[in-house]
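Just one protein chain is left out here, and the rest sit where they should.
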Amino acid sequence: MIPPKFDYHAPGTVDEAIGLLQKNAGDAKVLAGGQSLLPLMKLRLAEPKMLIDISRIAKLSYIQEDPELLRVGAATKINDLNDSQVIRSRYPMLADAGAHIADPLVRNMGTVGGNVCHGDPGNDLPACMLAIGARYVVRGPKGDRTIAAKEFYRDTFVTALDPAEILTEVQIPKAQNGDGGAYMKMERKVGDFAIAAVAVHLRLDSKGTVTSAGIALTNVGPTVLMAGKAASSLVGHKPTDADFLAAGKLAAEAAQPASDMRGPAEFKKGIVQTLTRRALHLAWGRAGGKS
Amino acid sequence: MASTAIPRLTAGAPMGGPTRMVHITVNDVPFAIEVQDRTLLVHFLRDTLGMTGTHIGCDTTHCGACTVLLDDRPVKSCTVLAVQADGRKVRTVEGLESGGKLHPVQEGFTAEHGLQCGFCTPGMMMTSVALLAKNPNPTEDEIRHAISGNLCRCTGYMNIVKAIQHAAKASGGAK
Partner (left out) sequence: MTTTIHGGIGQSLARKEDARFIRGKGNYVDDIQLPGMLFLDFTRSPYAHAKITAIHPEKALKIPGVLAVITGKDLDAAKLAWMPTLMSDTQMVLPIDTVKFQGQEVVGIVADSRYSAADGAAAVEIDYEPLPVVTDPVKALLPDAPLVRPDKTKKSNHIWHWETGDKAGTDAALAKSDVVVHQDLYLPRLNVSSMETCGCVAQFDTMGRLTVWMTTQAPHAIRTVFALVAGLPEQNIRIISPDLGGGFGGKVPVYPGYVVAVVAALKTGHAVKWVEDRMDNLMSSSFARDYHISADIGATKDGKLTGLRVKTVADHGYADAAANPSKFPAGLFHIITGSYPFDKAFVEVDGVYTNKPPGGIAYRCSFRVTEAAFTIERLVDGIAHKLGMDPAEFRLKNFIPPESFPYKSALGWTYDSGNYAGALNLAMKMIDYPALRKEQVEKRKRGELMGIGISSFTEIVGAGPSAQFDILGIKMFEGCEIRIHPTGKVMARFGTKSQGQGHETTYSQILAEELGIPAENIAIEEGDTDTAPYGLGTYASRSTPTAGAAAVIAARKIREKAQKIAAHLLEVSPDDLEWKDYKFQVKGVPEKSKTMADVAFAAYTNPAPGTEAGLEAVDYYDPPNMTYPFGSYVCVVDIDKGTGQVNIRRFVAVDDCGTIINPMIVEGQIHGGLNMGLAPALYEQITYDENGNMRGNSFLDYLVPTAVESPHWETGKTTTPSPHHPIGAKGVGESPTVGAPAAIVNAVVDALSPLGVTNIDIPIYPWKVWQILHDKGQN
């Protein structure tokens, strides 16, 4: 399988890249790690006339925690996310997800930015970003703007990104005491996209009451989905297994899966229910909750 | 059979479409070669450089037969453009043996019968080399996950796991 012909550019700055995108509107695509784009091009399902490789732009790859935010540069490799001590110890949901994206080799090329920008409902990081309340910093011809992750996903492969915009950074609220998250994914085999996967994020007060919750679902709809009712059902409670089970049921109701080779829709809803309950238990434990 | 006149031909390296010069160091040897923008790294290695130890087993980035080290990290060279490797270091199976001495991973694969048809083997070994560099003493579970991007149809993976453990021990890991 051979990609069709295209023109390749490797600009040194974000602005240069935006300039190229603007000049070649409709024909040009950003290339980050290429682990989503190149497979599509090899199958000739995507035929961009120009690729703009952003991997040579300095300072787009970093993981940095400051007083307000965790900042992840768009070009950060998924395996760098997985290897980061900060991520593993303080944002374990992202490490859970990162370890289940594709396979270890793909993760050495694939980037956080590519994973969240691709717009495939099967990508694993978007659900984490929704559950944890991330914002995306994007730069275009008119400068920077930030978009809440939950506003970003419009339809399958359709995002809020304008054609001449580039994602530069993902911003995540800094982890506090009483925060706990988890990502659980069921896959047909390692390296596969999810049958269904669930990201949950809980914040507990000092008494163990849930003060905020986020639940989002991977690959059970046209885009990543929020399970808002499931999340809000937990707020104000010191939850028990019965609450997690109930939240699981609500999450399953929020899912809109289609029957396909990964299984019938009803099954996928069942998996959402099971994984939500289990992920909530794990997140609850990580947040310091005691039952 | 419809045909155009058959011109004089050069080697089978990719031709046609925009091209550019790339500088890629393969197994410590620097190369400066004109490639098509769309040339995949695996074809650059196999067809342009004639280094056929790196194999192709699929179209969809699933099998890992094409695994090489790009700046010391294992990647699937069928899903990397040669131009993406410009200015970088590539290590392939041909670069494992040094000064007539096999790499411990190569020793391990032979000693433990970690290969049968040998088709997955170069990719499998490159992944193993990177794993041991990062984690000199991996558990069986860690090994199985580390090689989960490399398919093998012959061995059932048992002896590949043993081969990597063997190499770990030989390199001073796995006490």
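Per-chain residue numbering starts at 1, and chain names A and B are given in the order in which the chains are listed.
By definition in this document, contacts are C-beta pairs under 8 Å (C-beta built on N, C-alpha and C of every residue); 3 or more make two chains touch, one makes a residue touch a chain.
Bear in mind the structure is a predicted one, so any value in this text is a computation, not a measurement.
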Interface partners of the hidden chain - shown chains only, full complex considered: A, B
Selected residue (touches chain absent from view) among B:Val22, B:Leu41 or B:Ala65: B:Ala65
Residue among B:Leu41, B:Ala85, B:Leu132 or B:Val161 that touches the chain left out of view: B:Val161
On chain B, residues whose C-beta touches the chain left out of the figure: 1-4, 6-7, 9, 11-17, 36, 38-39, 43, 46-47, 50-60, 62-63, 65, 92-94, 96-97, 102, 106, 109-111, 113, 115-122, 125, 140, 143-145, 147-161
Touching residues on chain A - with respect to the absent chain: 1-2, 4-5, 44, 103, 186, 188-192, 195, 261-264, 266-267, 270-271, 274-275, 277-278
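Convention: only the chains that are shown with their structure count from here on.
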Centre-of-Cα separation between chain B and chain A, whole angstrom: 29
Complex interface listing, chain A residues touching chain B: 1-8, 10, 31, 34-35, 38-39, 42-43, 51, 53, 55, 79, 102-106, 108-109, 190-191
Chain A-touching residues of chain B, taken from the complex the two chains share: 16-18, 20, 36-38, 40, 59-62, 64, 67, 70, 73-76, 78-81, 83-84, 86, 127, 145-146, 148-150
